[in-house]
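All protein chains but one are shown at their positions in the complex.
Chains here go by letter, A and B, matching the order in which they are written, and residues are numbered from 1 within each.
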Amino acid sequence: MAKITLEHITKTFGKKTALKDVSLCVEDGEFLVLFGPAGAGKTTLLNMIAGIDDPDSGNIWFDDTPMNFVEPSNRDVAMVFENYALYPQMPVYDNIASPLRSRKHRTDEAGIRKEVERVAAITGMSEYLERRPSQLSNGQRQRVALCRALVRNPNVFLLDEPIAHLDAKLRNAMRKELKLMQKNLDCTSIYVTHDFTEAMSLGDRIAVIRDGEILQVGTNEEVYYRPAWEFVARLFGECEINMIPARIEKRNGRLWAVTRWEGVEFPVPVDVERSLGDVAEVDLGCRTPALAFSREPAAGYVRGSVYSVEPLGNKTELIVDVQGDLIRFIIPVDTKFGIDETVYIGLNPEHIIFFDQKTEAFLACHGEETGTEV
Amino acid sequence: MIKADTNTVLPNIPLRKKPWRLRIRPYLILLPSMAVLLGILYPFITAIYYSFTDISFRSTTYKFIGLGNWLGMFTSADFWHAILVTLEYSLSVIVLEMVIGMILALLLNNDKWYSKVLNVVLIFPLMVAPVIGCLIWSLMTNNTFGLMEKFLNIFGVYGFPWGASSQTALLYVIMIDVWINTPFVLLLLRAGLQGLPKSPFEAAKIDGGSAWFNFRRLTLPLLKPVIMIALIFRSVAALQEFAIIYSTTKGGPGNTLTNLSLLAYQTAFPYSNLSKGIPMIMVLWIIINFASKRMVGVYNQTRQS
Partner (left out) sequence: MEQKKISEKAVWAVGKVFLVFFVIFSVSPIIWTVIISFKGDNEIFNTFLRFTPTLENYTAVLTTGNYVKAFMDNLIICIGAVAVSVLVGVPAAYALARYQFRKKEDVAFTILSFKFAPEILVVIPLYKIFMSLHLYDTYFGMIWIYQFIGMPLLIWIVRSYFEDIPVEMEKAAELDGYSWFEIFFKMLLPLVRPGLVASALLAFIYCWNSFTFGLMLCSFNVQPITVAALTYIGSDTFHYGQIAVAAIIAIVPEIILCLCIQKHLVRGLSFGAVKG
């Protein structure tokens, strides 16, 4: 168990900057999800913590011990690699047993057998122990890699997309299993993923990373309801958040948000007004609750036509073309729309997240000061 | 904006630098091989120095004479003749081997039984030492019992001179070189052909282009990296060919086949003018370096695109 602190970590590969001045603190026993698109530097960051790669500048601490340039074998870190990194010349059993046979974690063969069988049972790999990695499917290889990390009790547990290659059903099961395991193990874990459901369901906190920079660290409520950047807002949610550009105008002592759609304008909620400052151009971040629709024309609503209807099981994603802008939101599954059908769209100001259009940074949203959910 | 929290108090330990032990490890691992290779590099550099002296086997002392050897070389007719022979020889064998190798690779680019057998059998000449190859061909072209003689007799040709006549000597050594080294080209190109992606060819099949069109527009460009590799290795070897020419005709008759390698050898060894031989071989080395650098450049280009 250890608390991990990263101070101003920078890493470049040739001309490409992989990590830019990254500072991050993972509490003892915490389960942190590192979330971001491909090529954001997630794996590089894990490699720094594991000691596989060393930062160009910056410090890494495990509790009060500086870890820079400490060899991986001396860090007591277990890691699941994205490409599995199994030993092709050994059967599954020996792959999983490998950590327990090293000089550092030497265990007697009986103990090894017990441990290997335990983790193999958790991951459903018990029948495959005699096979070689080349005889396994990708999902099975991934589980072997997971087993190899689980078989000992490390200080720090690093998981690089550990269940990305499993099929959907198994992934759900493994996600539950991992969560349970993490509670029992009580060891500091960092989990890399690009799947937002995984990020939301697993982490105590989520760190969002893009282009080698950490954009936001927060609980899943924080990153979802109060995203620090438009980019973060776009990453979360099963249907992408809509960004509707608007002008802020002063009318009779109140601030009004005026969209470019004729007639769609509203007074900014009072508590938001204070946070807006003198920003004139904003983006209105609208998820489904911030949008209203109607089949009949109404005041403050704008006319659009249905662009596509995509059933998502128990609900439906509707994409509406409003004067060239595509607006997407979720509707109940029993509400039926046909393609090109006319629909009127309105906004619910209390649920809108305001972003600065120029910097794309979070400005305000209704209810944030009182702490109530948006 | 929310910043990552790092306001925890940490002991004030200065930033650790990469330990010396880790930094020198790669060099340490390379050291033994470098040491052994330096054993080669040292004479290499000595050779350059020798080319500016009058060193020979006849006396144990020598002195610095500047560019004398170099100037002497550039004004000697033998040297220019040797350059001509070198280019003539290497150009002939490279073109022949690349073309024949390509044709054979195309013919054997399938999984039929004869392709599998020939893929093994045709390699044998490549494994034979050039000197032994020449030994075998001296038996083949023997004017009384050689198989080649018997073959030519069918066409009414008797006592073909092969290496003994200046008219046919070049043909003879080229034939031996082709016999030994065409399998090299064949092997590489066949492997290259087998490794080509299938989908462009399937698309071409649907488009219905002629075989020749497909070969020029698809096979050749896709195969270019492998062709370059074969070309580099063959050129480097052909430009400095020594064993085949030496063991068949020793550069003769006269100086018909005296290429740069042989001229340098003859100058340095039988005639004991060590220092005069070195510039010649250095010219050869420069030619080879120039040619191989150019081709490696093309190779890297095709691989990236």
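Just so it is clear, contacts are C-beta pairs under 8 Å (C-beta built on N, C-alpha and C of every residue); 3 or more make two chains touch, one makes a residue touch a chain.
Fair warning: this is a prediction, and the values are worked out from it, not measured in the lab.
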| item | value |
| --- | --- |
| Option from B:59, B:144 or B:199 whose C-beta touches the chain left out | B:144 |
| Candidates B:67, B:91 or B:107 - the one touching the absent chain | B:107 |
| Options B:69, B:90, B:219 or B:240, residue touching the unrepresented chain | B:240 |
| Interface residues of chain B (partner: the chain not displayed) | 25-27, 29-30, 32-37, 39-40, 42-44, 46-47, 50, 55, 100, 103-104, 106-108, 118, 120-125, 127-132, 134-140, 142, 144-145, 147, 150, 179, 182-184, 187-188, 191-192, 194-195, 210-211, 225-226, 229-230, 233, 236, 240, 242-243, 246-248, 261, 264-265, 268-269, 274, 277-278, 281-282, 284-285, 288-289, 292 |
| Where the unshown chain meets chain A, residue by residue | 47, 50-52, 71-73, 75, 77-79, 81, 83-89, 98-99, 102-105, 145, 148 |
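Heads up, the rule we're going with is that only the chains that are shown with their structure count from here on.
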| item | value |
| --- | --- |
| Chain centre separation (chain A, chain B; CA means) in Å | 55 |
